[in-house]
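Up next, chain A:
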Amino acid sequence: MTAPTPAPLVDVRGLTVSFGGGAPVVSGLDLSVAPGESVALVGESGSGKSVTARALLGLADGGRGGGRARVTADAFRIAGHDLRGRDGRVAAPAGLWRRIRGGDVALVLQDALTSLDPLRPVGREIDDALRLHTRLSPTGRAARVRELLAAVGLSGDGTDTGALRPGALSGGMRQRALIAAGLSGAPKLLIADEPTTALDATVAARILDLLADLRAPADGSPAAGMGQLLISHDLAVVSRVAEKVLVMRAGEVVESGPTAEVLADPQHEYTRMLLAAVPAGKPRGTRLCLPGATGTTAPPPPAARATPPAPAPTPATAAGAAADPALEAAGLVKMFTRRDEAGRAVAFRAVDDVSFSLAAGTTLGIVGESGSGKTTTARMALGLTDPDAGRVDLFGAPFAGDRGDGHPVAEAARRPRRPQLGAVYQDPLSSFDPRMSVGALLADAVSGGRTRRAGAHRRRIGELLDMVGLDAGASARHPRSLSGGQRQRVAIARALAPGPRVLICDEPVSALDVSVQAQILDLLDDLQRDLGLSYLFISHDLAVVRHVSDQLLVMRGGRVVESGETEQVFSDPQEQYTRDLLAASPALRAAAPGD
Partner candidate 1 sequence: MKILRWLLTRLAGGLFVLWAVATLVFIGIRLVPGDPVEAIVGGPGSQAGPEAFALARAEYGLDEPLIVQYGLMLANLVRGDLGTSYSLKVPVAEAVSEQLPGTLALALLAWGLAWLLALSVALFTALATGPRLSRVADAAGSGLEIFAAAVPHFWLGSVLVLVFATSLGWLPPVATDSPAGLVLPVATLALPLAGFLGQVMRESLATALASPFALAARARGESETGVVLRHGLRHAALPGISLSGWALGSLISGAVVVEALFARGGLGRTLLSAVTLRDIPLVTGVVLVSALTYVVVMAAADVVERLVDPRLGTTTATRAAQPDLAAGGGRP
Partner candidate 2 sequence: MQNSRWRAAAPAAVVLASALALSSCSGGTTDTVPEEPVSGGTLVYASGDAEPTCLDPHVGGNYPQALVASQFLETLYTKDQDGQIVPWLASGADVSDDGTTVTLHLREGISFSDGTAFDAAAVKANIEHVLDPETGSSTGYLAMQKVESMEVIDPATLELGLSAPDAALFESFTQTWNAMMSPAGLERSQEENCAAPIGTGPFVVEDWARQESVSLTRNDDYTVPNPEATADPSHTGPAYLEGIEWRFIPESATRYSALQSGTVDMIDNAQPDSIASAEQSDAIEHLDAPRPGASNRIELNSSKAPFDDARVREAFVRSVDVDAAVDSLFFGTAERSYSPLSSVEPMGYSDESLFGYDPDEAARLLDEAGWTERDAAGYRVKDGERLSVHLPISTNQSVPAEQSLFEQLQATAKESGIEVTTELLDLGSWYGALGEHEYDLVSAPYTKVGPDVLRILFHSDSTEPAPSGYFANHAMVRDEGIDAALEDASSADDEAERASLYADVQAEVLEGYYLLPLYDQQNHFLHSTSLRGIGETTAVATPTFHNAWLAD
């Protein structure tokens, strides 16, 4: 797409990285980034994309020396410096590396509070590169820090953001500060490693806009014509920003090319699988796993093999919406206290008058950003937290909260009915007793807690494992030794063990790679169809919720801002907030037939 560039900022061929003599984690990678160009490196966990980014700065081993990382290349030129030694190893004097780092090339890591020193004011972090790479006086540097803060949108309302420590900033502000720290050395190339992963959708969208702005400079922008290398696991993010994309798998680039081309006409099977797995824009009931495509973890469940892709909605979803609700909440309120700046305890409504109705055999999605009250709502529905007001009925009978006479439903009264209601969590591992094997977990669930010996219920455990697409051998293993997708399958199997009719799924796929996410979503779909389950499905990810839900609830600040039929909400949002969410939600621009 871009015109041939005279001097690429990154010109690397045949980059190979290995640790401690092991198999290479990156092998034979070719990469070039021209000034003003935005290139994306996309891949799932363990594909080697972050290591590649670091290797470009000589930090493959994290910069702690030790020499365990072995980095070789056929060509390795960064910002005009040839850093390839005679033996093919990438090597340079420490001083040269230090000039390149922060000066020619900036690396912006994903936030999660950890990429900024929690003990230093952010201004100092931004100042670092100025101190190291410019000859400005201290006052000059202070002025420059203010300019940079302004450039990333961190000035205004009078507070000196530079004097604050990261703990006092929101996630989005931290990411901006981090970008400012990267820009301060006036780099020719900005490498951003998962810059939006930890952020809420609306915030992430603004960060992406900022990155785009930096590259397409307005007047006085600090980094006109800056090249960008974007690292992400999220194809949707990439499709929004990058001109060129490289798809990585297991240390190798499987496909590369202009973004639009790759998305529109993926050549490699893996790219196709990735694209198919993205739920955005896939109608309810569409299978996300390509038949025959193998995931990175487990084979597709038997149900998936048996059932052809079924675009038609199931009978339940078509007609059951009005029929007797499986789970119904009315006027749920939950108060929490938090401390204000003066240290006083202040009550606030974490959940404020939330009502919903989940029809049997359907899925009700709840979507919202962090702090919107989704999880508290789920906890109240599960009878784990007593609501301060309102009630939850399960199949028409009070299950939690006000049981009708002003008193809350007692746990003892609820306990016999608990088998009807199961739960699946975001992090399956933390919901397992770490001392128990898969078999023990399932035996415990099947027997109602009477035994943990898998032998006692071998047949039923086998059935459950088969149902979630795991083989019977998994019974003897410990969840720790399983992959993320397999763990989530175990969690689902356990939730199914008592024979529930309603499952509450709280961010069940948020921690998973997109291909694994696709498998789990498909599995949930199959189970719903086969077992007639009802789901309360909670997620921050609009695309996922849209894909799985019949009905939708949008939450913000503890309140329901919008609800209704999923497609209706998406196609005709009534509230501004919903529209903002939709706008911020990255979608595959090139391959979104549903749009």
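Inclusion criterion for the candidates: all candidates are chains of the complex that A comes from, given by their letters.
We take it that contacts are C-beta pairs under 8 Å (C-beta built on N, C-alpha and C of every residue); 3 or more make two chains touch, one makes a residue touch a chain; residues count from 1.
Everything numeric in this text was worked out from a predicted model, so none of it was measured.
The contact partner of chain A in this complex, picked from the candidates 1 or 2, is 1.
Listed in rising order, the residues of chain A touching candidate 1 in the complex are 54, 57, 59, 62-68, 94, 97-103, 106-107, 109-110, 112, 114-120, 125, 128-129, 132-133, 165, 167-168, 178, 181-182, 185, 338-339, 342-343.
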